[in-house]
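I'd like to ask you about the structure that follows.
For this depiction, one protein chain was excluded, whereas all remaining protein chains were kept in their positions.
Right after this comes chain A.
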């Protein structure tokens, strides 16, 4: 086929009804609705939320999960556009492990060593490992579907960040249910659940985001 003919043919194709940016934003909002819906329907907010909301370690969980979700969303968005680097969102995301490490160090400093293990094991580790990915699957699917409208130069990497974002959104909701507020617990189990989603995102990206 002659290139000129190809161009004529392509020019006849109507423009996409909406761009990638709109698709990604919509997928993000839907992700929050989906994860929130499952959260309210299946597990719900913990009964002592009033008291918990006054404790620093409860609030810290959101200081960790929300920047994680936001930063990973930002990086996934930018990596889905050809010719763009991750930019400042990397810093938001990079702050999360630093915050987490600081909180863990403070806790280890304040709590006697004999209690470390019970803090780490907590009361709900199994739930955490199951429920966070369960709430994150829908958001991951939505984000990957939206990113198919984009064109990530490195599909697995972009998918991985979508996975972290989905995990971060799910973890933010889960944190309202979870009775374990210890940073040690959060650093171990939340991270594990979110990293599982990151790996799932990588695989999904490799499979679905190539172009």
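We adopt the following convention: a residue touches a chain if its C-beta (ideal position, glycine included) is under 8 Å from a C-beta of that chain, and two chains touch if they have at least 3 such contacts; residues count from 1.
Here is the rule we use: contacts and distances are computed from a predicted model.
Asks: Can you match the unshown chain of the complex to its UniProt protein name from these: "Serine/threonine protein kinase", "RNA polymerase subunit sigma", "L-lactate dehydrogenase complex protein LldG" or "Carbohydrate ABC transporter substrate-binding protein (CUT1 family)"?
Replies: Going by its UniProt entry, the chain not pictured is "RNA polymerase subunit sigma".
Asks: Check each of A:29, A:45 or A:84 against the chain that is not shown and name the one that touches it.
Replies: Residue touching the absent chain, from the options given: A:84.
Asks: Since one chain has been left out of the picture, which residues of chain A touch it in the full complex?
Replies: Residue positions of chain A that touch the missing chain: 1-16, 18-21, 23, 80-84, 149-151, 153, 210-211.
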